[in-house]
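Here the complex is missing one protein chain, while the rest keep their positions.
Each chain carries a letter (A and B) given by its place in the written order, and its residues are counted from 1.
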Amino acid sequence: MRLRSLTRHLGVALVAFVVATACGASSGGGTANCDAKSAKSAADCGGMDALVAAAKKEGTLNVIALPPDWANYGAVIDGFKAKYGLKVNSANPNGSSQEEVDAIKQLSGTDRAPDVVDVGMKVALANTSLFAPYKVAGWADILDGQKEATGVWVQDYGGFMGIGYDSTKVPEIKSVQDLLGSQFKSKVALAGDPTKSNQALNGVILASVANGGSLDDVSKGVDFFHQLKLKGNYVPIIGTAATVKAGTTPVLFEWDYLSTSHGKDVATWKIFVPQNATIGGYYAQAINKDAPHPAAARLWEEYLYSNDGQNLWLKGGARPVRQAAMEKSGKIDATAAAALPKITGTPQFPTQDQQTKAGDYVGAHWSQATS
Amino acid sequence: MFRVVVLVVMGGFFLVPIGAMFEFSTRGNSVTAPRNLDAWQNIVKTPDLTDAITASLELAAITTVAMLVLLLPTMVWVRLRFQGLSRVVEFVCLIPLTVPAIALVVGMVPIYRWLNINFSSSILTLSFAYLVLVLPYSYRALDAGLSAIDLKTLSEAARSLGAGWRTVMLRIVVPNMSTAILNASLLSVALVLGEFTFANLLAYENLQVAIAYVGLVDAGTSIAVAVASLLFAFILLMILSYFGRRQAPLAKAEEADFQLGQTIGLSGGLIGRGR
Partner (left out) sequence: MTAAGTAAVTAAGRPIAGSRRLSLSWVGLVPFFIYVALFLFLPTVILLAGSLADKDGNFTLSNLTTIAEPYLVKSFAASMEISAVSALVGAVAGALLAYAVATGNPRGLLRRAVTSAAGVLAQFGGVTLAFAFIATVGVTGFVYEFVRDRGVDLYANGVWLYELPGLTLIYTYFQIPLMVIVFLPAVDGIRPQWREATESLGGGTWHYWRYVAGPLLAPSFLGCALLLFANAFSAYATAAALITQGGLIVPLQIANLLTSETGRAQPGLAKALALAMIVVVLLVMALYTVLQRRTSNWLR
């Protein structure tokens, strides 16, 4: 009697505990008229209007690793919200490409999982099994080399790698080797961990090419950072807009479009793109195969590749992937295009194989080089 | 003289960073801009932060209640029926002290993956893990309280008068242990609010993780939140120290203080918990 009552009470308490934790979970996206999950284009969904309706029914979009000042993503998200009235959950704004894909894996099956990701080429190529094929309206405007044949990943915008620096804190940088000088003590940073972040990986590639390596050989870049570490010039913090503003990372390997936005925070911010190492890189969009909000995800892609979306990125200093087609059709934002950062050297774009190889090498050797 | 020097030097060392945090969080946008409370206002304006604060408070509440529901009846039961097992229970409850959080979380990742898929992906599932982290401190606090009352006599007296177990727990044990229960609860709340490691590596955004993320974006706001959470913890522990002196008689109070001192100390030295 007494024992039964005790177990009953414990059981009730346990159930209450369980219910309380489960109450946090909400139900997933609703069903739509179009089967968004398997739609390979807007037509599959019954047209743009049907896609918009389906997305509005879902009501939410989960994005990840999109800092507001990165290629003007803040305005892009706001524009999307204003146009379609959807709620946008932006998780882990300073996350790396690897972390985006990790979130897909770790949160798969839940409604917190990212719907779409914007990742570097190496991570995109390595994780195609996680993505869903989709062809946006402007599919034909994108070069074949910049998209996967079925649309599992599609490049979205790009820029060139450079070294941003605060000209009041360090002398003018004329070559990458200058960074080994004594005036750069504890000043040089990467914008992420190269084993996870595409931007940081390309920074290492830049260092490699500028130090006698090549797109096929990133070992010179890893060695260079090892030297920086030994000299005490490398500061082990991730460079972000906040650290640039605070002055903790006065020299930062970053994309040229980011240095434009950093220039707003630090008036004396300049960027140096080596003539002998002009490394270009594009990011790629991909839709999570098991996106909790499949219609919203596809609508987001349509928005990003529309003239509006592409022009917003252009305003952020990045080169949108449909730039050539938009220039031809006259839909490009001419002032923004004219304000793009200038480059003088011959652009080099690492191929997919080169990206993968570089990523693997860095992954295997980075910890040893900079620990 | 010696005392004065030590106290002044230490006082300076500890108060300066806190003062610096206040100073930093009230800075204007540029070197010449006037001081303002923008960073503090941002705390409520940033949805990530407010969501994380809510989540952490909910986690604290759930963990504390669950801890009391799981631990108190078990400890009472062990004291009354299985004295031999008290050593075992004590040992088990102290294990989380010796396992660094960063190590424990590595083993928890697969469990949480399973939980997320089959049960719930809500941040509130973190309370399962937090309960384990809270065990040592709550155990010590509750044990001190149980030692101070004569549990056997009280429970036997109550049962001989016809009370069921629920009445014994709710109307006899709990009121006599209110200080210990309050101590255990406040320690548990403080732990959950300060916890970073588990949330960060299991990909949840609780208060501390949110502060870290905001820190990458806007240093001023993150420091304002840090100061706010510090003040909150301070007030909590002031309440704790005030109530801790009230009920038990003097000699027992010192004994309880010693135990509690160890507990708070160990909680402060939460081996890798919030740290």
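Here, a residue touches a chain if its C-beta (ideal position, glycine included) is under 8 Å from a C-beta of that chain, and two chains touch if they have at least 3 such contacts.
These figures come from a predicted structure and were not determined experimentally.
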**Asked** Of the residues B:I53, B:L68, B:V89 or B:V217, which one touches the chain left out of the display?
**Response** B:V89
**Message:** Contact with the hidden chain only, please: which chain A residues?
**Reply:** 1-3, 6-7, 10, 14, 98-99, 102, 126, 185-186, 189-190, 192-193, 195-196, 232, 235-238, 246-248, 359, 363-364, 366-368, 370-371
**Prompt:** What residue numbers in chain B mark contact with the hidden partner chain?
**Reply:** 2-3, 6-7, 10, 13-14, 16-21, 23-25, 70-71, 73-74, 77-78, 81-82, 85, 89, 92, 95-111, 128-129, 131-132, 135, 156-157, 159-160, 190, 194, 196-197, 200-201, 208-209, 211-212, 215-216, 219, 222-223, 226-227, 229-230, 233-234, 237-238, 240-241, 258, 261-262, 264-272, 274-275
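In this text, only the chains that are shown with their structure count from here on.
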**Request:** Go ahead and note the Å separation of the Cα centroids belonging to chain A and chain B.
**Result:** 37
**Message:** For the complex, give me every residue of chain B touching chain A.
**Reply:** 58, 62, 65-66, 69, 73, 113, 116-117, 119-125, 127-128, 164-166, 203, 205, 213, 215-219
**Item:** In the complex with chain B, residue positions of chain A that touch it
**Value:** 2, 5-6, 9-10, 13-14, 17, 20-25, 67, 91-94, 102-103, 106-112, 238, 240-243, 245-246
